[in-house]
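Apart from one protein chain that is not included, each protein chain of the complex appears where it belongs.
When the chains are written out, they are named A and B in that same order, and each has its own residue count from 1.
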Amino acid sequence: MSIIPSAKSTGALYWPVQARRNIGVRSLFLVVLAFLVAYGVLFPGLFTASGFAKFTQSWFPLALVAMAQAILMLTGGISLAIGATVSLGAVIAATTMAGPLGVAGGTAAVALAGLGIGAATGFIVVKLRLPAIVVTLAGSFIIGGAALLILPRPGGSIPAWLSDLLAGDTPAAFVLLVVIVLLWKLYLATPLGLSLYAAGENPVGAYRSGVPVDAARVAAYAISGLLSTGAGLFVAAQTGSGDPVIGTAFTLNSIAAAVLGGIGFLGGQGTMRGALAGSLLLSLMISVMFFLGFTPVAQYVAQGLIIIGAVAIPQFRKVQP
Amino acid sequence: MTAWNDSAGGRRARAILTSRPFLTLAMVAAVWIVASFVSRGFGAYGHLRYLVELGAVIGLVAAGQTFVVIAGGIDLSVAAIVTVSAISLPLLSWQADPTGLASVLAVLALTTAIGVVNGLGVALLRVHPMIMTLAMATFLQGLLIIIAGGSAVTAENPLVHWLGNARPAGIPAGILLWLAVSVIVLTVMHATPFGARIFAMGANPLAASLSGVPVTSTTLTVYGISGFTAGLAGVLVLGMNGQGYVGIGDPYLLASIAAVVLGGTSILGGLGTYAGTIPGSILLVTITALITVVNASPGWRSILFGSLILGLLLLSGREQARR
Partner (left out) sequence: MTTRAPLLAARGVSKAFFGNPVLRDVSIALQPGRVHALLGENGAGKSTLINLLSGALRPDSGTIEVDGRAVARMTPALARQAGVAVVQQELSLTASLSIAENIGLGAYPKRFGLVDYRELAARAKAACKLVGLDEPLSTPVGNLALGRRQMVEIAKALYRRPRVLILDEPTSSLSATETKILTDLLERLRGEGVAILYISHRLNEVMALCQHVTVLKDGTCTADRSLEGTDAAGLVRLMVGRDPGDLFPKWQPSLSPAAAISVAKFSAGLMRDVDLDIRTGEVLGIGGLVGQGQEDLLLGLYGAIPARTASATVNGVSGLPGGVPKANALGLAYVPADRKREGLHLIHPIITNMMLPAFARMPALKLRSRKAEGEKGKSLAAQLAIKGDLQRPAQALSGGNQQKVALAKWMPHDPLVLLLNDPTRGVDVETKREIYLMLRAFAAAGKAVVLLSSDTPELVHLCDRVAVVREGRIVRMLERTVLSEEAIVSAAIGAERRKVAA
């Protein structure tokens, strides 16, 4: 029945478990692969060093926010403040890095802001039992307001060398993404990280089993905030400056990428590798539109249609007998 | 005392006094009284009337939102629909339409149709309401920029102008419109089988469907209503502003959801009433007005707005866990 060899020696359990998780996203991987191949054929530039760098750079922030949203959705939560948090990360980076704090201090500020915002949101949602949708919607105003306070209009700057490193002709974005994914795997291998699924899918059962459900959920919000401001930092490096509303589109895109990747709204359904694949798919579509000469506005229109289509078509097929 | 408490009338009175709509109303009154003492001119009749008039816009958007939330969904496209209404109305004005009624009806038909499309996505394509309506909002935003560009459009529609500025018997027409809509909404919600179906659908869609509730058509209607009331709000806001521009509807997304939740409607669906959303809307404009009084920068205003809503939610929006 199973394709995966059973754990004959009891030692080898981790890898079969990981392999099992691929089963649900296999068809998605095939679709993404097909898209990648088509994209590569249409735009052979992808296979040059700079083409690959450009492509991964356009994907990177979307991948990060998709992960940020997916973590929350796995625990049964959601955030409508991802876009505002990305903006905040961008303006913090653009106002600190060129100043006395330097790149290291600026990065630390961005990270702390993300962790703090996430943990605070998590605390309000989990401990004070307020609905996540409303909290994060109100949060988006607070966070967006903070971004406006820090930088009322586009400006600030990112040291040129950092922009060149992250968004120049280097595979830095790709390497960073690999590192982040590895860190995620590491987190998922801790008891707290692995509790994410149980806390999202069966919180009562998890609590009865001795899982620190609340802690797992608050931690998820904190990590989500960190990933979002991190995406903001990268976006600021890409543009070389900060913009207090640059992240707005990421809210919808993060949800869309996660849902495309098979993450469910009810908690505990889906995998991070799926969400990443979903973000890659979305990123490919946006790139294609860009290359086909769609204006940014037309991209909006097309994106709305594509997202509905992509989410609806698999559902629609299921409904047909 | 005990006799009063035990009598049917006493129980009823107590139920009303401890109900969420009443608590929200009490909160509005408290904020008004405190603000009148702190800020000169706040408590003047003209100012309070102006607040309620502003509240009418939120109240209209939140009317549809209340239906959708009670039915177990959420409509994140209301802000975009308000903008669609405010921008497309001047474009749809005809010479052969001296009262302006025809163009208003055309716009309302358009926004209702947008709502129905949301409903189609949710009911037939089974797209999650959040995705469906967010994607719809994205789609509409792009479309609006293509159609209207960055410039503001002016309405020269007599009916719209009347709605935004007339004061029959000293009461702004917008408030009268809100009053009429409120009566209809409350009647439909609590005194018709259609209203009962919506509550049933929100509490347990599967059980509702097995009890014979036509879930698909009810969903379409509910999102259609949301499109309609958002369109109506767009017409009113255009009349009050005189001009429509891209982004005019943006404040109403959070405001409509916050008004619904502050009024005691469960974001999980199946429980709630528009009677709570009404004071919830007035509470929101009051907050906004207070923030304007403070005369802060846009950043601070946004922070204050979000924080106050969060604070009010903490006071009243706690969800009971459901089994």
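Heads up, the rule we're going with is that a residue touches a chain if its C-beta (ideal position, glycine included) is under 8 Å from a C-beta of that chain, and two chains touch if they have at least 3 such contacts.
Note that this is a predicted model, so its numbers are computed, not measured.
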Task: For the chain that's not shown, point to the residue among B:19, B:36 or B:209 touching it.
output: B:209
Message: Going by the contact rule already stated, which one of A:198, A:246, A:259 or A:308 would touch the omitted chain in the full complex?
response: A:198
- request: Could you please point out the chain A residues that touch the chain left off the display?
  value: 2, 4, 6-7, 10-14, 16-17, 19-20, 186, 189-191, 194-195, 197-198, 201-202, 204-211, 268-270, 321
- request: Over the whole complex, note the residues of chain B touching the chain we left out.
  value: 187-188, 191-194, 196-197, 199-200, 203-204, 206-214, 270-271, 322-323
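We take it that only the chains that are shown with their structure count from here on.
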- prompt: So, what's the distance in Å between the C-alpha centres of chain B and chain A?
  reply: 32
Query: In their shared complex, at which residues does chain A touch chain B?
result: 78, 124, 128-131, 133-135, 137-150, 152, 244, 249, 251-252, 255-256, 259, 265, 297-305, 307-308, 311-312, 315-316, 318-319
Field: Residues of chain B touching chain A in the complex
entry: 74, 121, 125-128, 130-132, 134-143, 145-146, 253-254, 257-258, 261, 267-268, 297-307, 309-310, 313-314, 317-319, 321
